[in-house]
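The structure follows.
All protein chains but one are shown in place.
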Amino acid sequence: MTRPDQATARRAVSLLGLYVLSVTVALVLSALLISITGGPWRGVLNALLDGAIRKPGRWGDTLAEATPLLIVSLGAIVSARAGLVNIGQEGQLAVGAATATYVATHLSGPLAIAGAVLAGFVGGALWAGIAALLKYWRKVPEVITTLLLVFIASQGTGYLLTRTFLLLDDDPNKPNRVQTSAQLDESTRIGYIRIFGNEFPWSVVAAVVLAIAVSVVLHRTTWGFRLTVLGRNARTAQRIGVPVVIAGATALALSGAFAGLAGAVMLTAGTANYRFTPGFANNVGWEGLLVALVARNRPLACIPIAFVFAALRTGSGFLAATGVERSIVDVVRSLLVLALLVPPAVAVMRQRRVTPPPAAAAADEPVVSVVVA
Amino acid sequence: MIASALGAVGDILGADAMYNSAMRFAIVLAFAAIGEWVAERSGTLNISLEAMMIGGAYTASITWSSTESVPLALLAGMLAGLLVSLVQAHLSHQLAIDQFVVGLTLNIFVLGLALFLDSRWEAVTQVVQPTRIPVLVDIPLVGEAFFGQPWPMYLVVPLVPLAWWLMFRTRWGLELRSVGDSPQAADVSGIHVNRRRRQAIMFAGLTSGLGGGVLVLGQISIAGYESGHVGLKGIIAIAAVIFGGWTLRGTILGCLLFGYFFALQQTLPVLGYRMNAQLAATLPYLVALFFTAVFAARTRQPRALAQPFVRGLA
Partner (left out) sequence: MSHPDDALQGAGATAPAPAVQLSSITKRYGPVTACADVDLELVPGEIHGVLGENGAGKSTLMKILIGLVQPDEGTITVAGSETVIHDPQTAADLGVGMVHQHLSLVESLTVWENVLLGDHRRFDRRAARDQVAATAEHYGLAIDPDSQVSDLSAGLRQRVELIKCLRRDPRILILDEPTSVLTPAESEQLFATLRDVVAREQRAVALVSHKLAEVLHATDTVTIMRQGRVVERSRTSGATPSSLARAMVGREVSLRTSAAALGATDELGNPATTPVAARSFDDRPEVLRIDRARLVRGGVTVLDDLSIRVRAGEIVGVAGVEGNGQRELGDVLSSLVALDDGSVTVDGTVVRTGRAGAMARAGVAIIPEDRHDSGCVLTMSIADNLLLDRIDTVARGGLISRAEQRRVALELMREFEVQGAGPDSLFGSLSGGNQQRVVLAREMSSKPKVLIAAQPTRGLDVGAIEYMSGRLRAAAESGIAVLLVSTELEEILDLSDRIIVLTRGKVMGELQRSEATSELLGLLLGGIAAGTDSTGGAHDPS
């Protein structure tokens, strides 16, 4: 191997080592936390594994659970690529699911599925569009507005479930107190694939295809190229002809659309028994965003990572037997996220210490190490 | 129709309970917002403000549950907030991980942790009795709001001038402000940019942790900690800073304004007005969104806000 190859190989190995180390630390900390509070950490681990993949039919469930996470994460990547900070997926998903519910409960048949999915897409786009409007017209940072809109969405969609002309189920046989929408007609549900004793909806395949498509579009098309320029240097983008406001608003709306789409998919694939309920989003928005962050904004990497996150979700369903509170999974999840974010950051730090970049003022000296988003 | 609407408005504006409640919300917001103001002037935008408050709230409750000492509980809350801020500060301004990512993850982590620990070690608190300042407390409408609060609430009174003094009358404050506006210039003058930013975040941790403690000891009594109690006030506090155009005065004004709407949500049913609970819950956030969009004066935004600083990459 030549010297630079040796150096690169060494760096890759040490990076891998860092990952192993930090993930181990995260897991050990979690186990410690469980033990300290009197719980069986081994039991918890087994429950998680059982729930996620071991017990019959579970990995199909995990695949189904991973689908909306994947879709949300792809949207998050689009807005990140454009240099925007969208952390409102949870709200955009809820709005998308709500609009999808409206369409799905008023139509039936395969057209209804298409309609619901489209409605979800549009609903999410519009919700994110509010943040885009406020950003480009009133210059309010989108990190704040998308976040505020989450809370407005989750409460607002709850309100929609209190009026029958909106979303509330008007079935006379339904007990009066229950606040849900009508259940989706048999024909408005996404079909399932059945293999090896597992079943999962077709949307799983569609999501993977979508991930590949997003990857190609971002990396190989001229549109993706211009979006990347926009995200890295907005002024340069403006100079070469990328209309910053339109392109940025489109990216933001698109990422909301993906979240809304995920909501629609959740609904038509069986979440909450094909009904829209309060708290429907159930943190899928947040976790989808985390998937994108952990995948460092690479669409294809989102596929396995979404599966891992989904495994935590389905696994947690089996925790009741251990007596350990489900919120431990949030702790484990966030520790894992941190564990996966720290190693690359450390690697960059190390690189910078070895070859520190001279100041831009010293003209002819090369800027050796540059931070890549 | 209009008459009854006007009557309703009159009722609301005339209700002592409204002002009292609004003040409580505003004060809790202010603890966090003042800290965030300092942090944003130094160039960081901390979404993890939420986590700092939750950490403070839970730790204060659990400390009170075991010691029944209010001062000790408040202190514990501050320390918890500080601890969270240390994690935020070092991850985002030493390891250079994106500050929003860190903030988001910390929020999830601390919330999950608080819920989890609470399921094992339950925290019960009792609101401190109001300290009523004689005579002044009898002023109509606002007397109770200003002079009849539980004593931890009054801790905000010295905090405001302290924060102002720190920012404008000390070298530390001068350096913080320079770091938020022109980190390159500060760097060249020998100021350690990221160290100052970390310290600003830690200050926010202290005040928000305290705010969390004041929340559980001064505002609501809880039997069993529930996340809803912090109720995402962290983000409202950030909105208050932006609404206030990054000035201390504006930030406090923002806290008063948003606090009023939290109170509205809570007090309307008490006054006899029925409003759908979910709609009412959206009110403070809608208001925050609206006012921040309409009134925020961009001119004072710290030039380097939310831009990480790496020496050499101008």
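Per-chain numbering from 1; labels A and B assigned in written order.
Everything below uses one rule, namely that a contact is a pair of C-beta atoms (placed from the backbone, for glycine too) under 8 Å apart; a residue touches a chain by one contact, two chains touch by 3 or more.
Note that the structure is a prediction, hence the values are computed from the model and not measured.
Touch with the chain omitted from the figure is made, among A:Leu45, A:Ala206, A:Val244 or A:Val308, by A:Val244. Of the options B:Arg24, B:His93, B:Arg177 or B:Lys233, the residue whose C-beta touches the omitted chain is B:Arg177. Checked against the full complex, the candidates B:Ile12, B:Val127, B:Leu141 or B:Ile191 give a single residue touching the omitted chain, namely B:Ile191.
Think of the hidden chain as still there; on subunit B it touches residues 169-171, 174-175, 177-178, 181-182, 184-186, 188-191, 303, 314. Listed by residue number, the positions of subunit A touching the unshown chain are 220-223, 225-226, 228-229, 232-233, 235-244, 354-368, 370-373.
Just so it is clear, only the chains that are shown with their structure count from here on.
Measuring from the averaged C-alpha position of subunit A to that of subunit B gives a distance of 28 Å.
Residues of subunit A touching subunit B in their complex: 33, 37-39, 85, 87, 134, 138-141, 143-145, 147-149, 151-152, 155-156, 158-159, 162, 286, 289-290, 293, 325, 327-331, 333-335, 337-338, 341-342, 345-346, 348-349, 352, 356-361, 367, 370-371.
The part of subunit B that touches subunit A in the complex is made up of residues 45, 47, 91, 95-97, 100-102, 104-106, 108-109, 111-113, 115-117, 119-121, 232, 235, 238-239, 242, 276, 278-279, 281-282, 285-286, 288-289, 292-294, 296, 298, 306, 310-314.
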